[in-house]
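The complex appears here minus one protein chain, its other protein chains still in place.
Here is chain A:
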Amino acid sequence: MLKIKDLSVRYRGSREDALSSINLTFQTGEFVCILGQSGAGKSTLIRCINGLQLPSTGTVSWNNQDISTMKEEQIRNVRREMGMIFQHFNLIPRLSVLQNVLTGMFGYRNTFKNLIGWFTDEEVKRAKQVISDVGLNDLMYRRVEHLSGGQKQRVGIARALLQQPKLLLGDEPVSSLDPGTSNHIFTLLQEMHNRHRLLTIINVHDFELARRFATRLVALKDGKVIFDGIPEDFKDKQFNDTYHSIKEKVTT
């Protein structure tokens, strides 16, 4: 389904590759957690998958279509099949929960309809359904800046689900939440993953969380894959390889 081949990314002005020669293949149904220190290339990898970051070399193929050579118009058609949730939630401020969730449908509608905010009853009904799926029924008309972190991330998940995605990407979705809330969010993600038969790929800091929920772990270090397998094979040695480095690197 998703095939990453020889993927390298080097940011402008940088002397080292953020990602170098990544080869990975993912199938529908996998719940993948990507591990690694800050600066290991986790975010870059996620952002390459939906074309927010373009590869320097190599290809990212989604259903045998190469994203890296696509035009903006085609990338948009691919992106709408890929839901994405973010560390800082990236909701639109001053809009309600329902309005924010409805933006998940933007990729399927023309710009004029989006601009005037005209939605069919059917679309609104679906939006309300996903909002209740993530457990925010009572907060539907509340403005998003009044919500707690966990509730905001639920809005983010609802927005992604309204896209009816086949692939769900998460860029450190629980890194700014407390452990209890992180656990709730992961439980919700797992439930949605199973219900909608998704491929889910999420960056996580918290190794314990990843081991508990993932069906497959990928560990990155200095832009290279150093582990790819089931959580049971991720032992102390792999843990140390991933999280301890001889030279402490200063990264942004």
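Here is the rule we use: contacts are C-beta pairs under 8 Å (C-beta built on N, C-alpha and C of every residue); 3 or more make two chains touch, one makes a residue touch a chain; residues count from 1.
Methods note: contacts and distances are computed from a predicted model.
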item: Protein name as given in UniProt for the chain not displayed, "Amidohydrolase-related domain-containing protein", "Phosphonate ABC transporter, permease protein PhnE", "Response regulator receiver domain-containing protein" or "2-oxoglutarate ferredoxin oxidoreductase subunit alpha"; value: "Phosphonate ABC transporter, permease protein PhnE"
item: Residue of A:Gly107, A:Gly135, A:Gly149 or A:Pro231 in touch with the missing chain, whole complex considered; value: A:Gly107
item: Option touching the unshown chain, where A:Phe31, A:Phe86, A:Phe119 or A:Phe213 are the choices; value: A:Phe86
item: Selected from A:Arg15, A:Lys71, A:Arg94 or A:Arg197 as touching the chain missing from the view; value: A:Arg94
item: Absent-chain interface as seen on chain A, which is shown; value: 50, 52, 72, 76-80, 82-84, 86, 88-95, 103-108, 111, 114-115, 156, 159-160, 163, 169
